[in-house]
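Below: one structure in structure tokens.
For this depiction, one protein chain was excluded, whereas all remaining protein chains were kept in their positions.
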Amino acid sequence: MSRVEVRFAGFGGQGIGLMGRLLGEAVALGEGKNSVMTQSYGPESRGGASSADVVIDTDDIDFPKATDLDYFVVMSQEAYSKYIPKLKKGGIIFVEEDLVTLDEHADKAKKIFKIPATKIAESLGSRLYANIAMLGFLCANTDDIVSEESLLKVMKTKIKARYVEKNLVAFQKGKEHQ
Amino acid sequence: MSKKNEDSPEVATGQHYTTGNHAAAEGSLAAGCKFFGGYPITPSSEIAEHMALRLPKINGNFVQFEDEIASIAGILGASWGGVKSMTATSGPGYSLMVENIGLGLMTETPCVIVNVQRGGPSTGLPTLIGQQDVMQARWGSHGDYETIAISPSNVQECFDLALECFNLSEQYRLPVTLLMDEVIGHMSERLVIPPKEELTIISRKKPTDPPDKHLPYKADDSLVPPMATAGEGYRVMVTGLTHDERGYPDLTPEAQDKAVRRINDKIRLNKDKIIKLEEYMLDDAKTAIVSFGTSARAAKGAVNRARKKGIKVGLLRLITLWPFPDEKIDQLADQVDRIIIPEINYGQVTREVERAAHGKTEVKGDFRLGGAIHTPQEILKEIERN
Partner (left out) sequence: MSEEEEFQLIESDVHPLDGYLREGRIPHIFCPACSLGSVMNIIVEAIKEAKLENKKVSVVSGIGCTGRISGYLNYDSFHTTHGRAIPFAIGLGVTDPERKVIVISGDGDLFAIGGNHFIHAARRNADITVICVNNFNYGMTGGQVGPTSYKGQYQSTAPYGAVEEPFNLPDLAASCGAVYVARWSALDVRRMKDSFTEALLKKGFTFVEVLGSCPTTFGRRNQLAEGKKILEYFHEKSEIQHGADTKTVGISKDSKIIVGKFIDIEDKPTLTDNLMAVQRMSKAKGK
């Protein structure tokens, strides 16, 4: 397998970093592959745009940062405009359809998956579950990133106990979204 | 995914997915660190935060001091109180610490200083990578001394080498620097922490003679004296002044020669035991890359790409930066036509390689001044350039 680069991006408060950590850990501890997760850091990470990159490889990861995105998971307009140039030609976009309007830059994508993740989350009581709904959607529509089993296992240990159940539902809803 | 380790809670045995900063903290705890004195500074603060969380649970203490000067003084004090101690900082903080690092060297006080490097000089790039403190780690304090600095290239090594820093500091009795960088400190990777019984943990040698016969700065052939600490009845006498074997100030050229020669020689003469290197595809190489820390990852990627193209290139990764592996570079200079050094500074290791290569081969630095890391493609380009 060759290198796969995933970028999660949105605004502060959407739990973008958690998406990166969950995916990174699920891959590295559950799948026997290597993964490196890096996050936007510092003043830039407080409010405004937020991003988390996960690089996945069966080999050693020589370059820890994502530069040529295979997957761009985007949940805000600002993040879309900022990072869409980094999507590689033939890459895949996962988009929060109510928060992001795509433009001609998205034409280079091989495929675009759209989900109203925030609305789904709100139907569960809080928009805070949008990130996990998106993760479920990503998991269901890719076969070279992570298995559902690994991801669920990590979610159960890394998400605060009292929020696990709702998040599992959000994951399921995201997964089932067509 | 840590297993609860009831018998030795200081060792978080198990598989983790965590950052280099947390791994360095865990490595220090596993080594037996029981005191952390520090001051917040980006990009190292997560080490302090993790120690503040973990130390009290294992009957250790965390003190956030008023500045880095107090932090290093505090950990020297704690070391003389008989516990393994550490601090963590970044360039500006390390700059404030260097005077007391000198006190630690002169008084032969084991402790560990983690420097998570960012871009400098001065405030520079607080949230972005630099590898510009290599020379500071070597020469930051005044006077003649040898020291040890180690540089990890992945999260696992942040754990392993933090532990190694403690072992070396205890074995050779000196402050040891773990020279990390912002990218390693903040990125998450798999970390596997073995059970405690599989770890090698070294603690300072203790005196065996009675207090009235004991000479605290008299060393055997190892050149490292055993260390009595406060409260053991030895009435230790510790001073940053040049001192004799009793620890008493002796401000003469003879005493200076004896004392300073020994604290240098205990490292110089044990270089081979201290230095750790990784050699990758060097056997038939005609071009060698010398790199360290985060840069060495991209360098390895470049070697792999070049090898696919049939270029005979290999990597020498400096895990130990100080003492510098002069002999290995000298030997490499005999073998290869060219040495390329990708580093995130304006030529600190390159100059050392030039010195150690004795003009026998071409030495070329590939510099980034901070804020970004080399890509393997960029280093490959440098390899392919004639």
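By written order: A and B. Residues from 1 in each chain.
Criterion: a contact is a pair of C-beta atoms (placed from the backbone, for glycine too) under 8 Å apart; a residue touches a chain by one contact, two chains touch by 3 or more.
In this text, all values refer to a predicted model and were calculated from it rather than measured experimentally.
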Shown chains contacted by the missing chain are B
Consider the whole complex, including the chain that is not shown, and state which of B:74, B:93 or B:130 touches that chain. B:74
Which one, B:246, B:273, B:286 or B:358, makes contact with the chain that was left out? B:246
Residues belonging to chain B that touch the chain removed from view: 34-35, 37, 53, 56-57, 59, 61-63, 65-67, 69-71, 73-83, 85, 99-100, 102-103, 230-241, 246, 248-249
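As a convention for this text, only the chains that are shown with their structure count from here on.
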In whole angstrom, how far does the Cα centroid of chain A sit from the Cα centroid of chain B? 36
For the complex, which residues does chain A have touching chain B? 21, 24-25, 28-29, 34-39, 41-44, 60-65, 67, 157
In the complex, the residues of chain B that touch chain A are 1, 15, 17, 42-43, 126-127, 182-183, 186-190, 294, 297-298, 300-302, 304, 373, 375-376
